[in-house]
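Removed from the display is one protein chain of the complex; every other protein chain stays in position.
Let's turn to chain A:
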Amino acid sequence: MNAAGRADSGGPAVDTAGGADSGRSSAETAAGAGSGGPSAETAGGVSYERLKAYEGRPAAVAGVGKDRVNEPMIRHWCEAMGDTNPAYAGPDAIAPPTMLQAWTMGGLSGHDGRSAAYDELFALLDGAGYTSVVATDCEQEYLRPLRPGDEITFDAVIESVSERKTTKLGTGHFVTTRMDVRADGELAGTHRFRILKYAPAARRATEARRAGEPKPGRPRPVINRDNAGFWEGVAQHRLLIQRCRACGTLRFPWLPGCNACGGQEWDAVEASGEGTVFSYVVMHHPPFPAFDPPYAVGLIELAEGVRIVSNVVGVPYDKVRIGMPVRLEFLRVDDEWELPVFRATFSATEDAAGSVAGGAV
């Protein structure tokens, strides 16, 4: 989870027709909280510089949890979640770590520690028409368990305010805050929270989905006499490369003639399946109905020297790198099609572990 993975990040549109992805539907979020504001078209009127000036300013100062960590609130939480973990009950009970934020909530009587800067920023966004709010990300790190009797204090900072983004929900700004939560004065956890303050967009796709219209299927390959041999190979789990009978030059994708000598006679050789990432893009936006961004689309250089566009799998989309070794496999994408994709063959232990803390924004 990091800034690059933000659901709305404007990325280049890529041709995914030849690629493969898990093929799940794009997430449609229906609505957020807040009063319905004007449409995205009329929202605006506040400069990004003015919003960005709030970065680094406090969001909460010396906040104090309204209740000490206590057994009743823990039990109510566990009942709601259906969580029967014995660690959360009995004389040595700890609070469920994921309750971290709950201890800092203002409840019906509101927040005490919230800063003037935070209220100002929200007033600016409200005034610009971004009246709805929805939480999008929560990243928590737990440093020590919380136990009944602990007094909770917290400070938070406005970590970032994004540029204006257009998402499926509507147009607005992401606001990320980072909170340090202390128990009896000792740092117990950190809590990074991202919301989208936005002006709601029309909900066409969601409504279509609710109306029972099926999710659009993946695009079908266009198979003709020039590339039929390639798709016959795919059906047999063989990745075939065309070879010019006249000069021996390999070519991919399949074409009627040789780019090197113009020869029209060809045969095919089977790729070993080994390759490396020659280049890649990460597809974020706009979402194509049959795909589920973000996902990585790689330009794979095969060991034989030709390149193919396909998906890189087996590694988080934001960990794909140029030069990464990959190996061919065939991924079933629906009832009809299995497609060649490329699985990363290296171990990214350090990288992936580091990503949990989230280098967000």
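Here is the rule we use: contacts are C-beta pairs under 8 Å (C-beta built on N, C-alpha and C of every residue); 3 or more make two chains touch, one makes a residue touch a chain; residues count from 1.
Note that in this section contacts and distances are computed from a predicted model.
Of "sn-glycerol-3-phosphate transport system permease protein UgpA", "ABC transporter ATP-binding protein", "MaoC-like domain-containing protein" or "YvlB/LiaX N-terminal domain-containing protein", only "MaoC-like domain-containing protein" is the UniProt protein name of the chain excluded from the display.
In the complete assembly, the contact with the undisplayed chain comes from A:96, out of A:96, A:129 or A:275. In the complete assembly, the contact with the undisplayed chain comes from A:132, out of A:115, A:132 or A:171.
Within chain A, the residues in touch with the undisplayed chain are 1, 5, 7, 24-36, 73, 76-77, 79-83, 85-87, 96-99, 101-102, 105-108, 132, 134-142, 200, 203, 206, 209-210, 292, 316, 347-349, 352-353, 355-358.
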